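Shown below is the structure under consideration.
Note that this complex is displayed minus one protein chain, with the remaining chains in position.
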Amino acid sequence: MEQAKYIGKRLVELFLTLLVVSFLTFAAFSIIPGDTASVMLGPNATAEQLSALRSQLGLDLPMSVRYLEWLKGAFTGDLGNSYAYSQPVISLITDRLPVTIGMSILSLLMVLLISYPMAILSGRRPGSLSDNTLSVFGHVLFALPPFVLSMLIITLASAAFGIYSVGRYVKPSSDFFGYLGCLLLPSFCIALPKIAMTFKFLRASIIEEKASDYVRTSKSHGLSDVSIMFRHILPNSTVSTITVISLVLSDILGGSLIVEQVFNLPGLGRLLLAAISRRDFPLLSGMVFYLALITVLLYFAADIVSALIDPRMRNNREGTL
Amino acid sequence: MRTSLQKKTRIYMAVGFSLLAVILVAFVISLTHLYVYDPNSTNAAAKLLPPSSDHLFGTDNLGRDVFARCMEASKYTLLVSFCGVFIAFVLGTLLGMPAGYFGGITDKFIMLISNSVMCFPGILLALVAVAVFGPSLFNVVWALGLVFAPTFARVYRTGVIGLSSKEYILHAKVLKVNPMRIMLLHIFPNLVPQLLPAVVIGLANMTLFESGMSYLGLGVQPPHASYGKMLADAQSYMTMAPWLIVFPALLLVIYVLGLYFLSEAARLSFGGERR
Partner (left out) sequence: MKNISAKLISGLLVLGLSVGLMSCAKKGGENVDPSLYGGDAVVGITQEPSVFDPHTVVAAGDKEILFNVFEGLYKFDSEGKLNPCLATDVEISDDASVYTFTIREGVKFHNGNDMTIDDVIYSLNRAKELVPDLAGISEVKALDDGRVEVTLSSPNSELLSYFTVAIIPDEVEDINATPIGTGPFKFESYDIGQSVVLTKNEDYWQEDLPYLDSVTFKICADMDAGFIELQSGSIDIFPYLTMDKANELDTNEFTIQSKGSNMVQIFALNNAVAPFDDIRVREAINYAINRDDIITLTMDGAGLPLTTAMSPVMGDAYDTSLDGTFDQDIETAKNLLAEAGYPDGFDMTITVPSNYIIHVNTAIALADQLSQVGINATIEQVDWATWLDDTYTNTNYESTVIALTSNYAPYDVIARYETGADGNFINYSNPEFDEIIAQIPLTTDEGEKMELYHDLLAILTEDAASCYLQDPYSTVAVSNRLEGYELYPMYVQDMSTVHLAQQ
């Protein structure tokens, strides 16, 4: 019952956040200069052509009316039609999802698969040579922002191997392995600094756990180091790193925007920039809505997971959201 | 144990400072105009030259000396990141501290606004700020501050919640000490270990975000440059003129690394933990 109440409260927060976010989008749109019709038709359009387009798209209605109409539709699942592409916003978003989601998942996998072994190696013997090397390595990685990394890698690859074909994107439906191949390098660029961050936290947490009582007791009972590590330390450490991981995940979603630009991938980032440049209100509102939804859901999920695992978190002001 | 910690701290500080020294040297050069070539003078005859003894870092697509521009860029990169972080920090403090301390409706309300801003695409926020106030550097910095304020607010809030169960805080509350005093004198100093990494991450992210803004023409305005802008501009020439990317990227990394090492050193000496 208490859990249900907890979940219910969070849902209300989710709803309110989405409302505020969509309102902010509406406010932003009302303030920024720029006329959708002129952008679509260009500077050589005549006044008649412009007003014809405006009435066709409903642009002559006041902004607030358009916003309310859109909002009504949004909460029933219809995010409206894009002005520029004359297509439902939802299908435009779902078309690009494979790129953004694919990269996020790949990045997350890389983060987990690389930072865990690194952290275990380091945490096993703190202060050792391997620990220090890995730590320094982690620090350097941290300073390499995905944007810079992508450009450096592309430059290096083209210098070493000739032209590196960025921008060759294949849909997962036509060639799944080709699709993965295209996303591999960009995901790696995004993942690298996150690996460093996760590694740092995980290592610190492992070291702390190692010094705790129950570990000493288990050891004195004869349990091997390895089994202690995997059965007790890691799970406990993971709990405290979950918040970091959820931060990482939402960062990944945001970080993919610029990497998409550099690697020329048709993901949500490009669509967002296009929506802004073309003053495409339904598309922009739809995308912001969607992005906000994902971010909030991620935090929500992270909090639920840690609340379920660790009862202490539940009482402490509902965690970090 | 303690000695090795001290040693570590000292090493980190040394590394951090030497890295930052590189940037500071660049900064000083840009202030004193110790250039062979002026960073803004275009030269139609000298386009896209690779590094040579004449142009140490080569020239860009407008014939400008890349070395001089890198020096110049340090000015704006430092300016943008520090001012931006400062604004984000102040805003974050104003939001996060009361949220964490008072809890209840204040907390809920502030967090709602803060989260919404966080979910909002930063570029759009920046566009609005620039649209309303004009595309000057000043406004760019404000936009950056706004975008990053929620992150700081969140760090504060978590930190304050973590501390509020500590005894000395509870004592102070019972004694009805002025909340402002409590927040400034007791809570704030103890949050420094958490705040420093956030500041460093903020500085790095700010530089990146500013370069993202450059794609839309919202960041540092030409002919000035920041490392982020130089990278954004160099994107079309990635394969043709790699020196346009390598040098600004290198300097950017040095900058962030230097800050990072310093913040680690600070954290080690403050926190006193084995981490």
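First chain written, first letter: the chains are A and B, and each begins at residue 1.
Assume contacts are C-beta pairs under 8 Å (C-beta built on N, C-alpha and C of every residue); 3 or more make two chains touch, one makes a residue touch a chain.
Since we're looking at a predicted model, the values are computed, not measured.
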- Message: For a quick check of understanding: of B:P51, B:G103 or B:P135, which residue touches the chain that isn't displayed?
- Response: B:P135
- Note on the structure: Filtering A:S38, A:N132 or A:T238 for touch with the omitted chain leaves A:S38
- Item | Contacts of subunit B with the absent chain, listed as residue ranges | 40-42, 44-45, 47-48, 61-63, 127, 131, 134-135, 216-218, 221-223, 235-237, 239-240
- Task: List the residues of subunit A that touch the chain left out of this view.
- Result: 32-36, 38-49, 84-87, 95, 163, 165-168, 264, 266, 270, 276-279
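Note that only the chains that are shown with their structure count from here on.
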- Task: Compute the distance, rounded to whole Å, between the mean C-alpha positions of subunit A and subunit B.
- Result: 21
- Task: Note which residues of subunit B are touching subunit A in the complex, please.
- Result: 4, 103, 107-108, 111-113, 115-125, 127-128, 131-132, 154, 157-158, 161, 204-205, 207-208, 211-212, 215-216, 231, 234-235, 238-239, 242, 245-246, 249, 252-253, 256-257, 260-261, 264, 274-275
- Listed in rising order, subunit A residues that touch subunit B in their complex are 13, 16-17, 20-21, 24-25, 28, 31-33, 126-127, 139-140, 142-145, 147-148, 151-152, 154-155, 158-159, 163-164, 203-204, 207-208, 254, 257-258, 261-262, 272-273, 276-277, 284, 287-288, 291-292, 295-296, 299, 316-317, 320-321
